[in-house]
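What follows is one structure encoded as structure tokens, with my remarks underneath.
This view holds just a subset of the chains, kept in their places.
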Amino acid sequence: MPGFLNPLIVEAAVRAALDEDLGRAGDVTSLAVIPQGTRAHAAIVARRSGTIAGLPLAATAFRLLEPAVELELLASDGDVVAAGTKLGTVAGTAHTVLAAERTALNFLGRLSGVATATAALVARVAHTKAKIVSTRKTTPGLRALEKYAVRCGGGVNHRFGLDDAILIKDNHIAVAGGIKAVLARAREAAGHLVKIEIEVDTLAQLEEVLAAGGADVVMLDNMDPATLREAVRMASGRVVLEASGGVTLDSVAAIAETGVDYISSGAITHSALNLDVALDIAM
Amino acid sequence: MPGFLNPLIVEAAVRAALDEDLGRAGDVTSLAVIPQGTRAHAAIVARRSGTIAGLPLAATAFRLLEPAVELELLASDGDVVAAGTKLGTVAGTAHTVLAAERTALNFLGRLSGVATATAALVARVAHTKAKIVSTRKTTPGLRALEKYAVRCGGGVNHRFGLDDAILIKDNHIAVAGGIKAVLARAREAAGHLVKIEIEVDTLAQLEEVLAAGGADVVMLDNMDPATLREAVRMASGRVVLEASGGVTLDSVAAIAETGVDYISSGAITHSALNLDVALDIAM
């Protein structure tokens, strides 16, 4: 249940991608060698195991070029599938199927890659209460879609943009004249529906934050598990704790076991490996 | 000398990325805690070594929000830099610098990641004549930019889209009734400025292609080095040869040493790891 995928954003993104692949002259190869009217049937197949995201975008790629194309989805976004799983079928003119193929697969591959990378971290922390959150380190132009893919992988979303919540970093603290001052100013300025998070590097800073009050969430940046554990003890539930920095498949379980509430990862969006999805076509 | 970066595409991409990060309310944190008019100086710094791509996009992010921002670029796209290298400086209002930061870095990180992944393959084949080429497996919406990043990394570009050249695959061959027939049809239909490439899986198919004539380039798909070497021998310069499939940092040298002309990699665009670039800010 990965939730919302704005259909207006989907349509705009797929249009732009089709436009950059079709260019001014379209699929010159198929136009040259395949007679007009030739029908094609194709299966969308996951070549590797992973968590799927992006099927509605793939479907839209075919539909925008041929509204009457026949599409059947055999899987849903968020499904974990084995290598070789047929995710859906498409039937239409060969020209349409081949013209939309790469656009459909590029969305599926990228978004499923993000979902799969997220799911891998989520699986490592399943025995803890920690949740995996994404960051704003997303591919330019694809933020809403990649955040959706994170949810498909079982992660949760951090800020969608700079306007979502207050996140105070070291520069803000320095300019404002310290943690107490910056939190006071933030609380004063924030709307009543805006949460405040503050990033700290040391336990001394955390102590200052707890003393000052006014923070909903504290980001513990680049702390080792022992320090994180101590931070959890100090906070004792008064604030939500988010660990960030140095999060890898190898390190994430130890981080989660410290008792932090959230663990954020930029890599699940900015460095996810593509999931290999292909189109098996019969004409 | 990575060549052309269409300024109209740059502006549109950066606008879209700023729009998705700023949302409707902008950088609510900085607006809350940093007094209007506060100036900031920042250095754009590569945290890891790599090949840089995307500096003009980073610069555009700052300029679109504040035309009078002071920017100095200390590196150029295509430069190979060590960890810690200062790539440029920016000075402007703190609100601008912080509002454009993530957009600038997301472009730099992604495109430098592509350039760095490309450069890694290029380095492994430097002792051969083989060139590394990218594919159409790019991030939706970023094709022109990622193709540019490939050039920054020393690679060369394959088709930019379906309309660039004819590339005949197995489905086309099947529909057309065989290699000879498909090449005849392609030659007949292609404009005089359009090259023809055909993908083969076996040496028998290669032989058929060579006998038929009419192909400018042959893509040798998923062949092991021994087979590739034999393909090179068979072709003996009559067609350009491109190896694809199974191209990794470990395998690429052996592939290149077979004598093929080009080696194509989808991974340099669809699975490149982000290069860590950061903004060090002083206010």
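For reference, chains read A and B in written order, and residue numbers begin at 1 within each chain.
The rule is short, and it goes like this: a contact is a pair of C-beta atoms (placed from the backbone, for glycine too) under 8 Å apart; a residue touches a chain by one contact, two chains touch by 3 or more.
Only a predicted model underlies this, so the values are computations on that prediction, with no experimental measurement involved.
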* **Copy count of the single sequence across the entire complex, 2 present** => 6
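Keep this in mind: only the chains that are shown with their structure count from here on.
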* Structure fact -> Per the C-alpha means, the centres of chain A and chain B lie apart by a whole-Å value of 22
* Structure fact -> chain A partner, complex, touching residues on chain B are 13-14, 16-17, 20-35, 38, 40, 94, 98-99, 102-103, 105-107, 109-110, 113, 136-144, 160-169, 171-172, 174-176, 182, 185-186, 188-190, 194, 266-267, 270-274, 281, 283
